[in-house]
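For this view, one protein chain was removed and the others were kept in their places.
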Amino acid sequence: MVAFLARSLASLAVTFVMVMTLVFVAMEALPGDAAMLRSGIDASAAATDAARRELGLDAPVIVRYAQWWGDLVRGDLGDSFRERRPVTTILVERLPVTGALALAAFSLSVVLGLGLGFLAGMTPGSRFDRGVLGYTTIGLALPEFWFGFVLLLVFAIAWPVLPLIGLPDGGGAGAWLRHLTLPAITLAIPRAAQLARLTRATVLEHRQADWVRTVRAKGGPASLEFRHVAANASPGLFAPIALEAGGLLTGTIVVEQVFGLPGVGAMLIGAIGARDVPVVQGATVLAVLVYVAMNLLADVALAAGDPRAREA
Amino acid sequence: MQWGLALATLVLFFTIVGPWLVPHDPLEPDYRALYAAPSFMHLLGTDGLGRDVFARTLAGGRVSLVIALTATCVTALLGTLAGLVAAQLGGRWDAALVRIFDALLAFPGFLLVLLVVAALGGGTVQTILALGVAGTPLYFRLVRGFARTARDLDHVQAARAIGAGPLRTSLRHVLPTFLGPLTVQLATTAAGFLLVEASLSYLGLGVSLPTPTWGNVLQDARALLMRQPWAALGPGLALGMSTLSLQLIADGIRDALDPKRNGTW
Partner (left out) sequence: MNHVVRSALAALLATSLSIGVAQDLVMATSAQPDMLDPHGTSATSAFQSTKSIYDTLVEVGRDGTIQPLLATSWSISDDGTVWTFDLAEATFHDGTPFDADDAIASLNRLRDADVSPKAEEFTAIREIEAVDARTLRVMLDQPTPALLASLASGWGAMLPSEKIAANHDFANEPIGTGAFMFDEWVRDGYLRLTANPDYFKGAPSIDSVTLRFVTDSAVQVQGLLSGDFHVIGGVATADLATIANRDDVTLVQEPSGTVLVTSINNRRPYLDDARVRQALNLAVDAQTVLDVAYGGGTMTGSFMEPGNPWLPSDVEPYGYDPERARALLDEAGVPDDWTLDMALPQPYEVHVQAGQIVQDMLADVGVNVEIRVVEWGVWLGEVYRGDRDFDLTVIGHTGKLDPTGRLGGYGDPDATYVGWDDPTSVSLLSEAAAEPDQTARAALYGEVLHRLHDTTPFIYFGASNRSHAHRANVEGFWMTPLLDSYDFRSVTVQ
């Protein structure tokens, strides 16, 4: 297991270097000029040159690449072109919003997905099963922002019980909860659907296993069958759940836009538009770290459950 | 499966023939009919330039479907090719390819598309490229896995034994063993790409206006959400029907390949 972990970590490190290089190259390739954006539409050529020097954009690419890695290793993500503050500060400021949203959406999709999938799997062909089928079909057929529209329309406009925009200006946990409800549901809809499908399939598979049939044939109580299936189906679902968690961060990009939430995703979109390279890099570092960590977790979970997986 | 094919036929019919059936040009503004409500003339009303939303939805389907389907082909072609090569060559080449694609796979897919589109600029070709690149690692992993299993199959070994070259072995003997599962994945990927295209356009990073795509028409509808909720309905429905049909087809093929799975979804 230790050797497996070491191997995974080493390969992840290589992955990380490649990915970050890719980000650097992508940002270099971006058309548009951060110095011009920085100095503004009416700025003179001298002012734009001054801005270019200030942003450190006058150095050759290779020097900037080396510098960037040097800073990154020291935990310094550089200063935002636009905000003139350290990217780490900005990330720390925005992470709570995205984190809270992701956590709420994650809990919701796990509870909903496992619950619906399990119950549907235990009662195949029932009306409930067909209802879940309907939900998962629709939930996976439309982009999440469209569900955001519908939720806004219903719960914030037609029947205004929840706020239109994402961020409370104070008001404590209660206000936060109210403001995060619609975004979290939006984010959870396709994810819970995905998980419900997977759970149902896994449950069905295990119900067909010999020993479960034995329990059923012997007339054991339904709760016993329930317990057996749940206990055996759960480990297999752990990896997909971990992967789901890793991907949540990118899901927040669109949802934050729909609800006007000032999180990491909104920051990334704004930074792409403004050619704020350090911020895009910072957001990517964060997303990749989370994603990679969750991948690792999934690998470990798989390996723990199945020794054969450690070989690959 | 039948439902899937029927839906797909319906969607294709409307996107291919539809634009000729609607008496409006999706790009032609009508300054006397801005923000019109649905009527017999304009089934889904008009947008802020007086353009017929129904006509734009139909025309948008063409672009969206072309993007999603082309990008699926691109990604499948690249991924399959790389996967077959890796499986065939083995050794150091295989290891290097695995490393590269694992790195790409460790990149959150949507973020990758976002960055590539940002770097290349918005547009049909750019979007296809971005989607194609982002999907490749998955196909690589899939095909390489399949191909490695197929290598050990009797008839593949036999083909090699009688002197078939690596190219011939790969294409004639290895590839057919997993064409079925690959097709399932193709349908799923196409559905996913349709959704990603819509999200990209929603973020203002996809195909640029005035070209209608489902994403662009939905993005327009966003601004009118409170006044004209129906404007979001049409393209949403069309998009949903397309992804749904692709999913049903994928499920159908999967069932056909694996009779044990019958009755599950």
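For reference, chains read A and B in written order, and residue numbers begin at 1 within each chain.
By definition in this document, contacts are C-beta pairs under 8 Å (C-beta built on N, C-alpha and C of every residue); 3 or more make two chains touch, one makes a residue touch a chain.
Computed from a predicted structure; not experimentally measured.
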| item | value |
| --- | --- |
| Sole residue of A:Ala50, A:Leu72 or A:Leu95 that reaches the chain not shown, by the stated touch rule | A:Ala50 |
| Touching the absent chain when the full complex is considered, from A:Met18, A:Val150, A:Leu164 or A:Ala293 | A:Leu164 |
| Contacting the left-out chain in the complete assembly, out of A:Glu83, A:Glu205 or A:Glu225 | A:Glu83 |
| Options B:His24, B:His42, B:Arg222 or B:Arg254, residue touching the unrepresented chain | B:Arg222 |
| Interface with the unshown chain - residue positions in chain B | 27-29, 31, 34-35, 48-50, 121-122, 204, 208-210, 222-227 |
| Residues from chain A at the interface with the omitted partner, ascending | 30-34, 36-37, 39-44, 46-48, 50-51, 53-54, 82-85, 90, 93-94, 156-157, 160, 163-165, 167, 169, 260-262, 266-267, 270, 273-275 |
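By definition in this document, only the chains that are shown with their structure count from here on.
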| item | value |
| --- | --- |
| Footprint of chain A on chain B - complex, ascending | 99-100, 102-104, 106-111, 114-116, 118-121, 191, 195, 198-199, 202-203, 205, 215, 218, 221-222, 225-226, 229, 232, 236, 239-241, 243-244, 247, 263-265 |
| Complex contacts: residues of chain A adjacent to chain B | 11-12, 14-16, 18-19, 22-23, 26-27, 29-31, 124-125, 133, 137-138, 140-146, 149, 152-153, 157, 197, 200-201, 204, 246-247, 249-251, 253-254, 257, 268-269, 272, 280, 284, 287-288, 291-292, 295 |
